[in-house]
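All protein chains but one are shown in place.
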Amino acid sequence: MSVSELFYKLNVNFNYVVAMTLFIIGLYTLISKPNLIKKFMGLNIMETSIFLFIVSSGAIAGGKAPIFGEGVGPETVFVNPIPQALILTGIVVAMSTTALALSLMIKLYEQCGTLNADKLKELK
Amino acid sequence: MLRSLDVILLVFLLVTAVGVVRTKDLLGASIIFSAYSFTMAIVWQQLSAPDLALTEAAVGAGVTTVLFLITISRTVRREDE
Partner (left out) sequence: MKKGLVVFALFLLWILLVYTVIVLPPMGSPENPTNTHIIPRYLEKGVEEGGAHNLVTGIILNYRGFDTMGEVTVIFVALTCVLAVLGRENILRHTSKAEVSSVEKSVIVKCVVRFLAPFIILFAFYIILHGAESPGGGFQGGAILGASVIIITLTFGFALVAKKLSLKYRVLFESAGPLSFFIAGMVAIFCGQNFLTYLLPCVAHTYQDFVRHLLLIMVEIGIGVGGGAAISSIFLAMEKVEKE
């Protein structure tokens, strides 16, 4: 594969590259930050990166949103609606898992007085 | 046509994500996270997904940020405590 081809691919698939980079940033937060709230922000970034990847894979250049209304002819190009339908529910479920985790953190802080994962490990 | 706008938005997404990771103050981090979600909503709109843009703007930038803020107000504000 030549260098120009490589740059062409990286330019066309820039959405994918950004999604992968966001995934790595989120994973880094999840691994290296001791604070539990910060860890969950990293997890949220990972979730949105995967959403970005899946929706980008269904995009079509010059495609319209898949809504049949006025100004839509037989040769109108639409984007792929299935990834959007999957991710729409995914966003809401991500919010509800975050809410559950945050309420557990509130309870944990009331009991242990810290949200630092390293300090929580030392508690018995 | 709007390719340059897409690239600017995606780069801004990366910048805000790094901002979330590097901010020690959790209150500031959650506000940057809200900016991240709003940028994501515009990216969805650019990808012709208006349903997702609506959801992300209401859920990601609105409700999730409020839940983070409540948790911070009831627990710790600095990351290293």
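The first chain written gets the first letter, and so on, giving A and B; residue counts start at 1 in each chain.
Note that in this section contacts are C-beta pairs under 8 Å (C-beta built on N, C-alpha and C of every residue); 3 or more make two chains touch, one makes a residue touch a chain.
Just so we're clear, the structure is a prediction, and the values are computed from it rather than from any experiment.
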Touch with the omitted chain, as defined above, among A:27, A:43 or A:120: A:27
Candidates A:15, A:48 or A:114 - the one touching the absent chain: A:15
Hidden partner interface residues of subunit B, rising order: 50-51, 53-55, 58-59, 62-63, 66-67, 70-71, 73-74
Contact footprint on subunit A, counting only the chain that is left out: 1, 6, 9-10, 12-13, 15-17, 20-21, 23-24, 27-28, 31-32, 56-61, 65-69, 77-78, 80-86, 88-89, 91-93, 95-97, 99-100, 102-104, 106-107
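Here is the rule we go by: only the chains that are shown with their structure count from here on.
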Inter-chain centre distance, subunit A versus subunit B - centres from mean C-alpha coordinates, in Å: 11
Footprint of subunit A on subunit B - complex, ascending: 6-7, 10-11, 13-14, 17-18, 20-21, 26, 29-30, 33, 36-37, 40, 43-44, 47-52, 55-56, 59-60, 63-64, 67-68, 70-72, 74-76, 79-81
Partner subunit B, residues of subunit A touching it in the complex: 14-15, 18, 21-22, 25-26, 28-29, 33-35, 37-38, 41-42, 44-45, 48, 51-52, 55-56, 59, 63-67, 79, 84, 87-88, 91-92, 95, 98-99, 102, 105-106, 109, 114-116
